[in-house]
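Only one protein chain is missing; all other protein chains are in place.
Chain lettering (A, B and C) follows the sequence in which the chains are written, and residue indices restart at 1 in each chain.
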Amino acid sequence: MDKCIACGTCAEKCPAKTTDAFNEGLAKRKAIYVPYAQAVPLKYAIDKNRCIYFQKGKCRACEKFCPTNAINFDDKEKDITLTVGSVILTAGFTPFNPDRFDNYQHAKFPNVVTSMEFERILSAGGPFGGHIHRLSDGQEPRKIAWLQCVGSRDLNRCDNEYCSSVCCMYAIKESVIAKEHLGADFEPAIFFMDMRTHGKDFEKYYERAKSQGVRFIRSRVHTITETDASGTLNLVYVTESGERVSEEFDMVVLSVGMEPAASAMEAAKTLGVELNPYHFVKTSDMTPVSTSREGIFVAGALQGPKDIPQSVVEASAAACSAGIHLASARGTLVKEKTFPAEQSVQDDAPRIGVFVCNCGINIGGIADVPAVAAYARELGNVVFTEEPLFACSQDAQEKMVEIIREQKLNRVVVAACTPRTHEPLFQETIRNAGLNAYLFEMANIRNQCTWVHSAEKEKATEKAKDLVRMAVQRANILEPIPDLSVGVNKSALIVGGGIAGMTAAISLADQGFAASIVEKSSSLGGAARDVLHTWRGENIQEHLKKLVDRVSNHPQITVFTQSEIVDASGFVGNFETRVKTGTEIHAIQHGVVIVATGGQASVTDEYLYGKHPAVTRWHDLEQNPELLTGVGSVVFIQCVGSRNDQRPYCSRICCTSSVYQAIDIKEKHPDTDVFILYRDIRTFGEREVLYKKAREKGVVFIRYSLNKKPVVTEAADGLDVRVFDPILQKELIIHADRVNLATAIEPSPNEDIAALYKLPVNAEKFFMEAHAKLRPVDFASDGLFVCGIAHYPKSIDESIAQAMAAAGRAATVLARTSIQISPLVSQVNRDLCIGCGLCTDICPFGAIIQEEVDGKGFKAKNISASCKGCGLCASSCPKKAIDMLHFRDAQILAAVCAAA
Amino acid sequence: MSNKTTVGSVLVVGGGITGMQSALDMAESGYYVYLIEESPAIGGVMAQLDKTFPTNDCSM
Amino acid sequence: MLMVQKLLKISGIGENRLHVAWVSSAEAQRFVDISTDVIASIKAQGRFDAAMFSTELAAAEETLKTEILRWMVGKEVKLLSRGDVYGRKWEKARFESILDSVLEREYHKQLILHAILAGFTSVRAISQKVGLGLKRISYLLADMEKTNMIEFRGHTDCIPVFAAL
Partner (left out) sequence: MKQTEPKIVAFLCNWCAYAGADLAGVSRLQHPSNMRTVRVMCSGRVDPLFVVQALKSGCDGVLVAG
């Protein structure tokens, strides 16, 4: 495997073809393959079940043609025994396979595809290069229907009664992107039961899709037939008002749900981990990533259906839990790599060595490598050239170290593949020879030359010479750059003492890091104090009490109540925050910040709230059970202040909460009539089971739409609720003794915190994470993290998971004594700087500040720890007083001038 | 959790987006990580996706 | 970069000598399409003769070094999104029209400076050299005098003569 250079010759020569699972069977691949072009590791593997040699005993073509002898047919499977302190299960899910169910016609009709197949059809890197066409006849589709809940919310057919949580959003995404591909004429339609866009910014995406012409039809399609030989499909469905419709579509996409991966279930069973009735790994709401077995943790879709950000949150939470489990052994098995002392090159004239790699035949087969090397030898300051077969191979690397020493080289140029994959390797090599890593330069003569000009050998050679000349000219004036690191204060400051803040604090303290909690109110607990049970029925108050006790008594945790933050400064590893308690000010030094400022249910003036005593909100009924004695009917109204113009987001947890409470009322008072007036029931994931249970218990669900909201009026002996029933197509009047409102969840006031730490918030004042999918608890600036409702409305288990994730991410900073930062940073020349402040304005990372210098006014100052090296400051400075290390104006221009 | 026998390493089962994140976080916190994946490349299902909402970023 | 394209246009070098594009890390085909288009565009314009445009290039370079221009470009985002010192947010069109006029003015000043350095010291001579009207030249000369780019060196045969500083 170390020898494979991913040249692809083996796959070219391999005579055995098979279906390509990565492309969902829509394309063919060879028996020796990489799953996709960007695969990591980028190494070819043999599919034993398809390989002619393994199946029939002869062929070995790949072995013959492999230029690096990287193929070893004698390799055997072997068992490896590992001793580890902890295990994290993240083996994920399998998309539901609809072939078993003939009603979907997936196996029979070519133009019925699954959503995963459609992803590959859409992908520019997919089998059709992103060109959408029908599999039956290659025609571009004009109309596509998406069918939701295939393999989800369906006990009769597929045994998966849960909601898969993600399909509504991905169907919208696919329809929007398909529309981008196919243009204005394209008509996408999504057939759904409830539209579940409960994630952050999802509702806005849904609204945008509607305005872009995606048709949403609340119905389940019951019959799919082919209308003609071309494969056009006919769908029969009944609309909400009872009308039977028959409509033609060019393609149907089945929005398939999630099932636990079979191999994952097997692994879980082998490890003795308990599964829940749906074969997901069983967890508790209070310890959302702990399995039934101590030391074994779970994250992602193996624990239950969920989207990418939630999976990433749990991944970090599981790392945090494993970190707590293994805290005493931290750092015992990891080794730091050491390098020989760096030689000084400052005073010596450049002695450049140029290594022109053949890369087997990838470069050498097209460009004239000896000619390129000979050309390089003639360039000024070049004292040595060589043409290795594979510059990256182990032996070539060792030889390079020797040559650098023997030839006393002080700059190295490698003309080969691309610095994006190989620069770190060669930098390590020259460091092994005692040179600073930044005395290295690469010329990209494979990816951007021979591979893309393979038919023009002479031109490719000319270009390679030019690229080498540019690299050499740049190398001439490269300078050594010392490592840059900053110390880390191994403690955290946590803003907010709710369940998220406390969980984050405890999770850090249990790993041995100090934490300070700053809470505005007089006691810990936050919004969780109002909630009695999680949706799985676990007791929150009991957990909260234990948590407050542990936090209050933990030697590593300091709690500041009735306190506010008045000033903050610093950067990752080195923050200073000033906290005011009464009249006293505490200056706290800390390495990271976790923002857990929480949120609360909003108040409303709709539906007689505050005007009539029988109108309550959220957990009022739960907390005051006496309000339910002798009550004949209770009406829950959902989406009060959510999903409207003022708050264009879904508050995520209200459907589950109301459904849970409705069941509770039905269980305690079976004779009470319970109604839930809703827009879409969003009991995502396994919460769907509650929805089903509520219907079984006789809770009446009536859908309303935003333009026909229910009306609550005072009646002689209670309240009258008028609502238009879309199924009966008429207005109903419900007499209610209690009306309970699920008002929108809004973030606690956070402008001050946002301003002090320069943190972005979205239009609805929720904090904005660094990346919606991949960095759901990080802020864009290093060392700052977010969790709980401050980020978006979420349930207790989700808040706990995100708090643990924030602690896990924070631990990646706090575990170190110093942080290595890329030294390719901005550098201000203070003699030229006039302190105009333009750089401070434009820096996207807050990495340049203005500092007053005695007698000289203001001057710009770099905060290297925050600098990402983008160079915007350097290219904008009116006085050209800023330069970038390793990308100095002169270094870039050296290459530019050498280009022609 | 007895101190003497605690081993400072972790096994992550599955190389999708979740497994990769867990592995990175553990490695960056000072633990040795074994990441096992049944297919020849890490990336999981997410690598198969064309783009992701709400930003329509490419999922690579 | 749009500003640079405008400058290339004003100077006669040709705005399409510079192309600007966005390509993500996964858009290989897009990169290839753009490269192919850009190469075709440059080929269609023919080889660029740097010697023929040496004055224009030098003036363009000096123009891009002027503080006012660099400063305006750097302030664009702030002026448009957060407003100026009076808290007024600028219209993009207004900002651009002002930037365009500054760009043109600074470029013309550099051309004049080059003309003076090359020995064209009277308004009329400069005008003939750089192809701008007499009034425009006089106006810009006054401006240049104020910013210490040039100075007035008295009269020769009743014609005012200027010199570079």
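One rule holds for everything that comes next: a contact is a pair of C-beta atoms (placed from the backbone, for glycine too) under 8 Å apart; a residue touches a chain by one contact, two chains touch by 3 or more.
Small disclaimer: the values here were computed from a predicted structure and weren't measured.
A.B. asks: As a test of the contact rule: which chains in view would the missing one touch?
C.D. replies: Across all of the complex, the chain we cannot see touches A, C.
A.B. asks: Out of C:Ile42, C:Leu132 or C:Ala164, which touches the unshown chain?
C.D. replies: Counting the whole complex, the residue in contact with the absent chain is C:Ile42.
A.B. asks: From the listed residues A:Asn447, A:Ser485 or A:Asn829, report the one that touches the chain absent from this view.
C.D. replies: A:Asn447
A.B. asks: Which is it among A:Thr68, A:Asn234, A:Thr604 or A:Ser875 that touches the chain not included here?
C.D. replies: Looking across A:Thr68, A:Asn234, A:Thr604 or A:Ser875, the contact with the absent chain belongs to A:Ser875.
A.B. asks: Contacts of chain A with the missing chain: which residues?
C.D. replies: Residues of chain A in contact with the hidden chain: 37-38, 418-421, 444, 446-449, 451-456, 459-460, 462-463, 466-467, 470, 824, 869-872, 874-875, 884, 887, 889, 892-893, 895-897, 899-900.
A.B. asks: Residue-wise, where is chain C in contact with the chain that is not depicted?
C.D. replies: For chain C, the residues touching the absent chain are 1, 3-4, 7, 13, 16-32, 34-36, 38-39, 41-43, 45-48, 50, 53, 57, 60-61, 64-65, 73.
Keep in mind that, in the parts below, only the chains that are shown with their structure count from here on.
A.B. asks: Taking each chain's centre as the mean of its CA atoms, how far is chain A from chain B in angstrom?
C.D. replies: 12
A.B. asks: Roughly how far is chain B from chain C, centre to centre by C-alpha average, rounded to an integer in Å?
C.D. replies: Going by mean C-alpha positions, chain B sits 52 Å from chain C.
A.B. asks: At which residue positions does chain B touch at least two other chains?
C.D. replies: Within chain B, the residues that touch at least two other chains are 60.
A.B. asks: At which residue positions does chain A touch at least two other chains?
C.D. replies: Chain A, residues with two or more chain partners: 38, 124.
A.B. asks: Name, in rising order, each residue of chain C that touches chain A in their complex.
C.D. replies: Residue list for chain C touching chain A: 26-29, 32, 65, 67-68, 70-71, 73-75, 77-78.
A.B. asks: Where on chain A is chain C touching in the complex?
C.D. replies: My answer: residues 38, 124-125, 129, 452, 836, 838, 841-842, 876-880.
A.B. asks: In the complex, go through chain A and note every residue touching chain B.
C.D. replies: Listed in rising order, the residues are 22, 24, 33-36, 38-41, 43, 45, 82-93, 95, 116, 119-120, 122-124, 126, 130, 169-170, 172-174, 176-177, 201-202, 204-205, 263-264, 267, 299-302, 308, 311-312, 314-316, 318-320, 322-323, 325-326, 328-334, 772-774, 808-809, 811-812, 815-816.
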